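With one protein chain removed, the remaining protein chains of the complex are shown where they sit.
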Amino acid sequence: MNAQLIQPDVSFIREVRAAGGSDLKKCFQCATCSVVCDLSPDDAPFPRKQMIAAQWGLKDQLLCDPAIWLCHNCGSCTTQCPRGARPGDVMAALRQLAIRNFAFPGFMGRLVANPKALPVLFLVPALVLLAIILWVPKGPATPELEFANLFPVVAVEALFFTVSTLAAIAFLVGVIRYLKALRMCCPGILLNFPPVSAEIVTHERFAQCNTNQGVRWGHFLVLWGFLGLASVGTTIGIGTMAGILRTPLPWGSALKILANVCAAGVLTGAVILIRERTVNQARRAASTYFDWLFLGTLTAVVFTGILLQFFRLAQVAYLMYPVYFVHLVLTLALLLYAPYSKFAHLAYRTVAMASTEPWKPKRKPRRLSEQGAKHCVDFYS
Amino acid sequence: MTAGKPILVLGGGIAGMTAAIEAAEAGCEVVLIEKAPYLGGRVARTHLYFPKLCPPACGLEVNFKRLRNSSRIKILTQAELVELSGSAGDYAATVKIAPRYVTSACTMCGACADLCPAQRPDEFNYGLSKTKAAYLPFAMAFPDTYVIDRPSCKEACTACADACKYGAVDLSQTERRETLQVAAVVAATGWAPYDAARIDGLGYGRFKNVITNAIMERLAAPNGPTGGKIVRPSDGKAPREVVFVQCAGSRDENHLPYCSTVCCAASLKQAAYVRAQHPDSKVAIFYIDVRTSGRLEDFYASVAADPNIGLIKGKVAKVEEDAATGDLVVRAEDVLHGKQIALHADLVVLATGIVPQTQGLPAGFTVDDYGFVGNGKAGLYPAGCARRPEEVSASVEDATGAALRAFQCVVRSAHHG
Partner (left out) sequence: MVKKLGVYICSGCGIGDSLDTEKLAKVATRESKIPLCKVHPFLCGAEGAGIIRKDLADGAVNTVVIAACSPRVKTDVFVTGQEACPTLLERVNIREHVAWSHTAKDEDTGMLAADYLRMGIAKARKCEPLEPVSETISKKLLVVGGGITGVTAALAAAEAGYEAVLVEKQPQLGGFVATLKKRFPAAAPYAEPTADGFPEQVQAATYHSKIQVFTSARILKTAGQPGMFDVTIETPAATTEVRVGAIVMATGWKPYDASKLPHLGYGVSPDVITNVDFERMASAGNIARPSDGKPAASVLFVQCAGSRDKDHLPYCSSVCCLATLKHATYIREQNPEALVYIVYKDMRTPGLHERFYRAAQDHPLNFLTKGEVTSVGSAPDGKLAVTVGQTLIGESIELRVDLVVLATGMVPVSADGILNLTYRQGPDLPVLKHGFPDSHFVCFPYETRRTGIYAAGAVRAPMDSVRAGEDGLGAAMKAIQSVELAARGQAVHPRAGDTSFPSFFMQRCTQCKRCTEECPFGALDEDEKGTPKPNPYRCRRCGICLGACPERIVSFKNYSVDMVASMIKAIEVPEEDEEKPRVLVFMCENDAYPALDVAGFQRLRYDPGVRVIPLRCLGSLNIVWIADALSRGIDGVMLIGCKFGDDYQCHFIRGSELADRRMENVKETLQRLQLESERLELTQLAINEYGKLPELINGFMERIRKMGPNPYKGL
C-alpha cells in the first residue's frame, strides 16, 4: 500500500485553536466523545477522528468531512471528555473554519470571523442606508407617520433585493465549492433531500442529541420563525414592487399576523438559545464571537422589528425612525453576511446531511462469543 | 547500632509492615499502628498478585513470621494517631486505641463466634457477606485474635464472653490513649478504590452486574464471599462474557487526573482469573493505553496470547442494562478500526483507581493537589500508595527507603540525646 504523505497544516492548527478549539492538543484519543454523542454514526463515529485530524492539521480532510456538520453541538463530549480537550468546541471551530474556507469572496469570510472588523460590518449597511436617506428622493409625506417617510419603499426593496441576490450568489458559490470538496455529484445528494427535509421539519436529531430539549425547540422556533419571516418579507417585497400590496399592511391581514407569529417564534427561540448559552456554564465557555455575532444579530433584528411596530402604532417619531434605521442596518447585515456567518450552517449542514447517511440507528449489541474476542487488532495479536 | 527512640509507622498494609520489619531487623524499635483490627491492608484482600499469579498470603506469611519473631515491633491495631508534636528525633505521638474486647489470651478456638447471635456486614469483603459480631477478620489474619464489633452486638448481649473458656473476652474494655516518644514517623496510610458510583454512565451502583476490580478480587479469592467463585451478583450465574473497563475514573480530569498505575496489570490478571475459572468464557478489555511497565510487559504478552481475551483500544463511556436479564451492553469506539462498538456482557468490571488515604495524617506532612502525601517536616516520611499510585513491589521498595530515612533520625537522636 502506498503511504499517504502527511504534511500538517500548521496555520490551520493555529486557526482551529484561535476559533475556540484551544484545548484540542490535549486529546489522547480515548473516544469517550464518540460514544457519548448520540448522533455519532456506528461506522463513522465522530468527533474522535476529527480531533486527531485537527491535531495533525489535516485541513483538506476535515473541511470536506460531513461529520463536522452532523454535530449539533450539544456539548456532551466536552463535558465528559476526560482530558478537558473540549471536542465540541473543536467541532464548532471546524465548522466556522469551513464556512470561512468556502466563503465567496474569500475576504468576506475572514472579515466576518474577525471581531476587530465588527464596527465595519455594521458601518457598511448603515452608510448605505444613510446614503439612501440623504440622496434618494422621498415621496410626499403621509398623514400618519410611516417608514416610507424615512426610506422610500422602492429604494428599500431594491436594496434588499440586491443584497439577497448577492447573498444567494455567495451561498451558491460556497456550496458549489463545498460540493467540489465533497467530490459528490448532485443527483446523489438530491435523493437524500427527502429525509433531510423531514429532519429539518421535525428537528428529530436535536431530540436524539442528549442535550436538553430547550435547544431543540429553541432552534426549531428560530429556524421556522425565520423562514416564515423571510417568506413574508419576500412576499411583501414582491407584492409592493408589483403594486399589489401597500405597506403598512392592515393589522388584520394574514401576512401581518403570520409575520408577528413568526417574529414571536424567533424571539422566543432566540431567548431560549441565549439563555442556554449564558446559564449553562459549559455552553457559555464554549460560545465564541462567531456564535454570538449570528445569534445576537438575529435576535436584534426580530426584537427591533417588534419594537418598531409598537412605536409606529404609538406614532412616536423620535423612537420609531431611529429603531427602524437600526432594524434595517441589522437586517441588511444579517442577509449580507449570511454566507459567512454562522447563518451559513443552514446551507452547509443541509448539504452535509444529504451527502451522508447520519440516520442509521445504533447497531444491536454484538456478542463476544459470536465474534470471538480477538476481532479487534491489538498489540499482541 | 545504639538503641534510640522508636519509629512510628502509620498503617499496617504492605508498605507499613515492610517499613516496620525492615527497620526492626536493622535494630530499630518500631511502633506500628493500624486502624483495622488486622494487618495486611489492601494486599490481604487481594486474591493473587500480578504478574506471577501468586497469592499475597505467601509473602504475608513470611512477613507475619518476621513480625512474630521480632521483639522490637509493638503492634497496635484499631489504633489511630490523634496528635503529633515535636521535631525530628523527638516527636510525641498520641495514639487512640479502640477496644478489641478480646485479649491476647484468645486461642482462636472460635467459640465466641459460634455462639454470637448478631451479624455485621463484612467490610473485608466490601460488605458482600456477613460475619458474626464476634469474628476473625480472615483465616490467616494477624494478629491472630478474634475481634468483637460491639456496635453490631445485640443490646447487653454477653454471649461471647460467656462462651469463652479462656477469659479472653473482656467487654469492659474502653478506648484508651497512649503517648509515645518517637524519633520519626513513616506514613503508609495507603489508598482506597475510587468511588465508581461517581462515574456517570458506567452504571456502578445502579446495575448489579457492574462491579469494581476491588470486588473482583474478593469474588475470586477462596476466602471471599463466594468462596472463590466468580459469579454474577444478580443471579449467581457464571459469566460467559466479561468486559473490563480500564481507566474507570483514572486519567480523567473529571475524576482522578492521574494514572493509577496498577489497573492495567490488575485487569489482565483478573482476565486470567476469569479464563482459568470459566474455560468457555470470553473476555474483552477496553483501554486507552495498556500500561504494563518493565517486566509486566511479559505478563501482558502472555495474557493477550489467550485467543479468548481481546484488547480493544477505546474507552468505555456507556454501560446499559437489560433490566429483565441483568445483562449489560458496553459502548465504546474501537479506535483502531474507527467503529462504534456495542458489546453484550454478563459481567462488567470497572478498573477503578487509587485514591490516597490521608485521614489521620498529622499536620507536618504535605499533601499535594492530587491528595498524595509528600515529604513533610524532617522526621516525617511518606511511603506506599499514600505517596503515589504504585504496585506492591514499588510500595515495598518505597517503604524500605522510608525506613532508612526514619532510621537516620533514630541514629541522630540516639547520638544527640
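Labels for the chains are A and B, by order of writing; each one numbers its residues from 1.
Quick note on the criterion: a residue touches a chain if its C-beta (ideal position, glycine included) is under 8 Å from a C-beta of that chain, and two chains touch if they have at least 3 such contacts.
From a predicted model like this one, the values you see are computed outputs, not experimental measurements.
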(Q) Just to verify: which one of B:E83, B:D298 or B:D322 makes contact with the chain not shown? (A) B:D298
Q. For the full complex, which residue in B:M108, B:L171 or B:A342 touches the chain that was left out?
A. B:M108
(Q) So one chain is hidden, and I want to know which residue out of A:I13, A:V175 or A:L298 touches that hidden chain in the complete assembly. (A) A:I13
Q: In the full complex, which bits of subunit B touch the chain not displayed? Write them out.
A: 1, 22-23, 25-27, 47, 49, 51-59, 61-62, 65-66, 68-71, 104-105, 107-110, 139-140, 144, 165-167, 221-223, 227-228, 251, 257-261, 289-298, 301, 313, 335-336, 368-370, 372, 374, 388-390, 392-394, 396-405, 407-408, 411, 415
Q. For subunit A, which residues lie in contact with the unshown chain of the complex?
A. 1-8, 10, 13-14, 17, 23, 25-26, 28-29, 49, 52-53, 55-56, 58, 83, 377, 379
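One rule holds for everything that comes next: only the chains that are shown with their structure count from here on.
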**Q.** Separation of mean Cα positions, subunit B and subunit A [Å, integer]
**A.** 54
Q: Mind listing the subunit B positions that touch subunit A in their complex?
A: 200-201, 240-241, 243, 247, 251-255, 282-284, 288-290, 300-301, 304-305, 307-318, 329, 331-345
Q: Note which residues of subunit A are touching subunit B in the complex, please.
A: 28-32, 34-36, 40-45, 48-49, 80-84, 362-369, 372-381
